[in-house]
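The other protein chains are all here in position, but one chain of the complex has been omitted.
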Amino acid sequence: MATPVIEVQHLKKYFPTPRGMLHAVDDVTFTIEKGKTLGVVGESGCGKSTLGRTIIHLHESTEGKIFLNGKDVTRLAGKNLKAAREKMQIVFQDPYSSLDPRKTIDSTVREPLVVSGRYSKKEIDEKTESLMELVGIDERLRMAYPHELDGGRRQRVGIARALALEPEFIVCDEPVSALDVSIQAQVLNLLKKLQMEKGLTYMFVTHDMSVVRHISDDICVMYLGQVVEKCSSKELFQKPMHPYTKALLSAIPSTDIHNPMKREILKGEITSPVNPKPGCRFAARCPHATEACLQPQRQEEVSPGHFVTCCRVHEVN
Amino acid sequence: MSEVNRNVPYLSIKDLVVEYMSDGQVVHAVNGVSLKLDRGTTLGLVGETGAGKTTIAKSILRILPDVGAKITGGKVELDGKDLLQLPEREMQQIRGNEISMIFQDPMTALNPVQRVGDQIAEVVALHLEPGSKTNPMERAKEMLEIVGIPGERYYDYPHQFSGGMKQRVVIAIALACNPNLLLADEPTTALDVTIQAQVLDLIGDLRKQFNTAMLLITHDMGVVAQVCDTVAIIYAGSIVEYGTKEQIFDHPSHPYTIGLFGAIPDMNEDEIWLHPIEGLPPDPTNLPKGCPFSPRCKYATEECRQGVVPVSETPDGHQCRCCHMEEVRKEREA
Partner (left out) sequence: MAEVKAKKKSEVVRVLRQLSKNKLAVLGGIIFFIEVIVAILAPVIAPYDHTAMDLMNINAGPSAAHWFGCDDLGRDIFSRIIIGSRYSITIGICAIAIATVIGCAIGAVAGYYGGWVDNIIMRILDVIQAIPGMLLMIVAAAMLGPGFLNTIMAMSIGTIPGMARMLRAQMLKERGNEYIEAETSINCSTFRIILSHLLPNCMSPIIVQATMGVGQTITLAAGLSFLGLGVQPPAPEWGAMLSNARAFMRTAPHLVIFPGLAIAVTVLALNLLGDGLRDALDPKLKN
């Protein structure tokens, strides 16, 4: 098997807070093959955005290892850090705050090329132009400011900026959740087209199950910093195994009005990720929880490529 | 409850027109919207950002910003009374007693320095009939219990509550005076799916219990499918399609409605490409002549750009504002 573009082993990211350690990402392991998309889903505060930012070194990881094309890039500094960052880029959620309001979109897209110092003025001009064309931004809009554009076009600018340094891996952090449905579809199609043309590898962070199903090859379901279930996209939607995944899937309002799904309404709220107790973090809301769930949990491969972290997975299913 | 006239709908909006002034330009926010809502039913108002959904709800309550916004035409009749003609004093009686609104953002709708319970009790006290024996505090605790929050949390402050709980408090405030009409403006958009499911269930139960009519503003077709009885699709300030949930979901007839359905990734099918609606919504200061959707519509012809497109209605009440409705329908069924 070819070396995966991204491999993450037992990655942890803790933040100190006045109330104790916040376990934003707690022991996450996965690989992403070249040209594939890993979807990461979960509710607000589950650490999915932090996970993406830690992998591309916007946060320093607390523990664990990150490999890029088989090379350990966990602890880097100076020139090596810069080289690694160029290979790993990010597209942000909020198309309003992710662009500098006082820079024209031309200079925003140009910025990474200028900063890299590798190109001449003429090359930068050419590259900027082709990037704009690639993401479908009209020639006339190049000198506009971000606030003059709609959300979809702003997101295209964000994508052009991420592509400028020809990365191999892009973290898409909820790139369409701030957009209207009709515009969302345009941006999703663009991301897919770019992936096919350039062989890009994506990690797609979202809370929208229908979007993640559409774009991902594999999916990780996160709950309070931990991966509770991991398998192929198809399998997750056909045979969800973890009680949380099941609840999550059944909570999606379906547009099918004739076959209303039987919904499993969860009781309670997400607990705090600060100083969590050992044991399953979902136990407090889980309808199937027993004493055994309060013990530390192990990840189990229930079928080839399908991992579930739940001690009662066989009883529940 | 007063006797119900079967022929007159509870809420009826006729040809509502709302304009804003912005930088010397007229923003055509709502352009001749007509809607009906019966007691105990739910109408879903679906559209994209800037389509005029919230403006319609605010026009019903007459809480549009004083500066710049103006209702330039139409009627909003509640039980046969035109709300737009009422003096402000009577309107105040109607707000809260008769109509309540739930706003999108629970984080800003609550006062951060006032106890949660007191905020509910305040609304109760404000709308109490003179001589009533209701104790506002008791009633507030009761409302908290109804929305699934223990009564002893009356004394907590909003920051001690999670987002879902705050939204439930907002709902408790809105329902505290047993309104007959609830205006819910994207009540679950800011919430996670599992919490959204809780809140939608709660609103549904309470509505059944109190026979409340609801105008639900949303952009999520899934939420509409779960909650609504009738649906109005709004585009650039005009209703382009209007009918029962079954009519809209089973036989969408306007190209925009069909486009909206097509743009959502299908949960049951694998496709490589989605079908977005190309182009952008029109500039509300400069709407295209004729059908506002025509610049993005693949069926558009000269006819669409001529003038205001009339509404056509099927015998069973399914309304659609499109010159090429027959053609669109035929192609969709095929």
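Every chain is named by a letter (A and B) in the order it is written, and numbering of its residues begins at 1.
Here is the rule we go by: a contact is a pair of C-beta atoms (placed from the backbone, for glycine too) under 8 Å apart; a residue touches a chain by one contact, two chains touch by 3 or more.
The structure presented is a predicted model; accordingly, all values stated were derived computationally and were not measured.
Student: Out of A:E139, A:E197 or A:E291, point to the residue that touches the absent chain in the complete complex.
Tutor: Final answer for the missing-chain contact: A:E139.
Student: Identify the residue among A:H147, A:K239, A:K277 or A:H314 that touches the chain left out of the display.
Tutor: In the complete complex, the chain left out is touched by residue A:H147.
Student: Which is it among A:M21, A:L58 or A:L134 that touches the chain not included here?
Tutor: A:L58
Student: Quick one: say which of A:R85, A:K234, A:H288 or A:H306 touches the chain that got left out.
Tutor: Answer from the full complex: A:R85 touches the omitted chain.
Student: Decide which residue listed in A:T3, A:T17 or A:S97 touches the omitted chain of the complex.
Tutor: With A:T3, A:T17 or A:S97 as choices, the missing chain is touched by A:S97.
Student: Suppose we count only contacts with the excluded chain; which residues of subunit A make the list?
Tutor: So the residues of subunit A touching the missing chain come out as 53, 56, 58, 82, 85-86, 88-90, 92-94, 97-104, 111-112, 115-116, 139-145, 147-150, 158, 161, 164-165.
Following the convention adopted for this analysis, only the chains that are shown with their structure count from here on.
Student: Taking each chain's centre as the mean position of its Cα atoms, how many Å separate subunit A from subunit B?
Tutor: 32
Student: Mind listing the subunit B positions that touch subunit A in their complex?
Tutor: 48-49, 162-165, 192-198, 200-201, 219-223, 225-226, 245-246, 249-250, 259-267, 270-278, 280
Student: Given the complex with subunit B, which residues does subunit A contribute to the contact?
Tutor: 43-44, 150-152, 180-186, 188-189, 192, 207, 209-211, 213-215, 234, 237, 247-248, 250-257, 260, 263, 265-266, 269-270
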